[in-house]
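Questions regarding the structure given below will be posed in turn.
Removed: one protein chain of the complex. Kept in place: all other protein chains.
Chain lettering (A and B) follows the sequence in which the chains are written, and residue indices restart at 1 in each chain.
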Amino acid sequence: MGFWQRFLQLDRKWIFLGIAIVVIIPLIKPIGLPIKPTKPVIDLFTYIDTLGPESGPVMVVTGFDPSTMPELMPMEQALLRHCLTKGIPVISFGGLYPAYIGMAKMAIDEVSADFPDKKYGEDYVFLGFIPGVSAVILSIGIDIATTFGNDYYGTPIDSLPMLRGVKNYSDISLVVDVSGTSTPEYWLMYAQERYGVNIGVACTAVSAPAYYAFLQSGQFVGMMGGMKGAAEYEELMARKGYPTGRRNATIGMDSQSLAHLLIILLIILGNAGYFIVRRGERRRGIIRRKR
Amino acid sequence: MLIGLLFFFGQMPITVVARTDSISLKPPTNLRAMDTPNDHGKSITLFWDCPLDISNIEGFQIFREAADESLHLAGYAPVNKTEYVDQLGLRNNVEYQYSMRSINLEGVVSIFSELSPVVTAYPQWFKKNEVNILIMIIIYFGLVIYFVRIARKGKKIFLRRIPGLDALEEAVGRATEMGKPILYVPGIWPMDEIGTIAAMNILKPVAKKVAQYESRIIVPCIDPIVMNVAQQTVKEGFTEAGRPDRYNQDDVFFLTSAQFAYAAGVNGIMVREKPATNLFLGVFFAESLLLAETGNATGAIQIAGTDRVPQLPFFVAACDYCIMGEELYAASAYLSEDPRLVSSIKAQDWGKMAILISLFFGSVFSILGLRFILSWFSAG
Partner (left out) sequence: MRRRLPVIIAFGIGFAMLIQYFIPHPRSEEFYNVIVQQWFIIIYAFMYIFALRSFFMHHITKVKKKKEGYIFSAVAMVSVLFMLLSGLITSRGPFFDSLYNYMIAPLQGTMFSLLAFFIASAAFRAFRARNVQATLLLVTATIVMIGRVPIGDYLWRGMPDLVEWIMTVPSMAAMRGIRIGVGLGAVATAMKIMLGIERSYMGGE
């Protein structure tokens, strides 16, 4: 069996080993590739950047579980950092499903630790999980206090200074859904269409292509797609001199870049081997059935 | 503004002494109030005209009174707004009147505007703003019923080939020859999703074929209701094939309700049982590639189908056949060749044609500045 025939039958374990190596090495020795922000991320960043302490709060909705945490947690943390840096009031909503509340708490705890001057209840609040999905989204449009009753820690909503002037979506500047599923469409259907609140999306790279249609129609004000979207947002934060924390997404982009290059190399070599083997078989007169 | 916000949630009568300026601060004019349309009641929408000079106005305070409520602060609108929806503390079928006044940054207020006409909030029985959706649904239903009637008269309706569905028989036969089972994964979403229903519709003819070939089918389920329906469906399939004795309830079981635990469990089944045929039909998310790639590693022939568009590329890359989007919904009609089911696909094609025509004319008219056709398709 020739080299290329053996190569085409390469055991996948060697491919897995290659991926592992190209992912681990940049984490130990970063390359520092430049990040160029794209329009959807710039739109989302700019929208939030124009807000300030006098604006209505930004509601950051957590819609992911631990499986998509590496991709989406940097997005949520970047959003929270941006808002707290600008003094924009933040409502961190633990999500429409119970699996997400742990992620929301992790994010708000980590980011708020970097802003010791920000006070809970005055600069940011954390609302827990309420069952109902679409019913919850609709109910927020009527009255947040009635919907939640208390915050995650059991404090009555009415007693939180930050929420005293905030009744429903008409008082909220932006809702950003950080989601690993299709929940942005629920926010679009029930919050944006019915109440007119502006919606931003932070989603996994796999989901991002499906939301470009809503971006183009203006139904979403902006979007972060995948870890690159998070890295672009971190880059925009850094360019403005805002605190970025550890920039987890940017750190991960070096690994992702090399992994993509490795996959492309494998595809090229695989196709080269395919054509070389096929040409050899044709020369030897082996009939190949067309697939 | 601060004073206004402090009394936002209260029905406190106006006992706060706010300095009034009737010279430089003017209240809004032409205040109109109406019941908010197409809602469940307890909501009144206000419209007004801003004063000519708004340079020193921060916003507008909104006051409300009823027979049993004295005039009290009910809301606040920023200066750039001319509309407000009052939903807090309203009651249906009670007569209300509104008044407004301007307020500046220092908390100085204008005199009150004239009272609005009396208005009553009440719930509506029909959303008039979505009548276009209802009309489209009725037309589409009419199309389906029309084509079902045509099919009943015996007219043959052409369906193009769907290679993935054609390959089902070959796939089951292959498993029988190799003496290995067929693995059927009905997706990871509950029974209320159309994709899962479509997966159950395909499961029955597959189970019938499995029974005819005297092979074995394994159906791990992520949802308890799906498990129950799958058990009934497989049992019926075996019964229709005349082999109820071959049905094994233990082969259609609940695995787990967690997404990635389910993927791990199904992967384990594939590695241990080594099915000759894997069928991934239903609603899938991130676990799609995990399942398909593991199945490929075991050497099974794989047929996948999902209506989740982002997962289609993974199935196309890793499976031998891929049934895309609406082809999954058409599978039941395609496999059974029931004229009534096939005719509904014809109605779908007509529906798509109508949308294509609307897209074309809508684009042309929009370019010409005529946007009326867009309003036909807008909801709300």
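In this text, a residue touches a chain if its C-beta (ideal position, glycine included) is under 8 Å from a C-beta of that chain, and two chains touch if they have at least 3 such contacts.
All values reported here derive from a predicted model rather than from experimental measurement.
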Task: Contact partner of the left-out chain, one of B:Val109, B:Leu183, B:Ala198 or B:Ala241 - done: B:Ala198
Open item on the list: Using the touch definition from the top, which of B:Met34, B:Leu71, B:Val94 or B:Leu289 touches the missing chain?
Closed with: B:Leu289
Open item on the list: Just to verify: which one of B:Gly89, B:Gly107, B:Gly173 or B:Gly351 makes contact with the chain not shown?
Closed with: B:Gly351
Task: Absent-chain contact - pick from B:Pro78, B:Pro117, B:Pro163 or B:Pro224 - done: B:Pro224
TODO: Spell out, residue by residue, where the missing chain touches chain B.
DONE: 38-41, 123-127, 130, 134, 137, 140-141, 144-145, 148, 192, 194, 197-198, 200-201, 204-205, 223-225, 227-229, 232-233, 235-236, 250, 253-261, 263-264, 268, 272, 286-287, 289-290, 292-294, 296, 307, 309, 312, 314, 316-318, 324-326, 328-330, 332, 336, 340-341, 344-345, 347-348, 351-352, 355
- [ ] Please give every residue of chain A in contact with the chain that is not shown.
- [x] 10, 12, 15-16, 18-20, 23, 33-36, 38-39, 65-70, 102, 131-132, 135, 205, 208-210, 212-213, 215-216, 226, 228, 231, 253-254, 256-264, 266-267, 270-271, 274-275, 291
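Methods note: only the chains that are shown with their structure count from here on.
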Open item on the list: Using Cα averages as centroids, what's the distance between chain A and chain B in whole Å?
Closed with: 22
Task: Of all residues in chain A, those that touch chain B in their complex - done: 12, 67-68, 142-143, 158, 164-165, 167-168, 170, 180-181, 193-194, 204, 206-207, 209-210
Open item on the list: List the residues on chain B that touch chain A in their complex, please.
Closed with: 5-6, 8-9, 76, 85, 87-88, 259-260, 285-286, 297, 309-311, 379-380
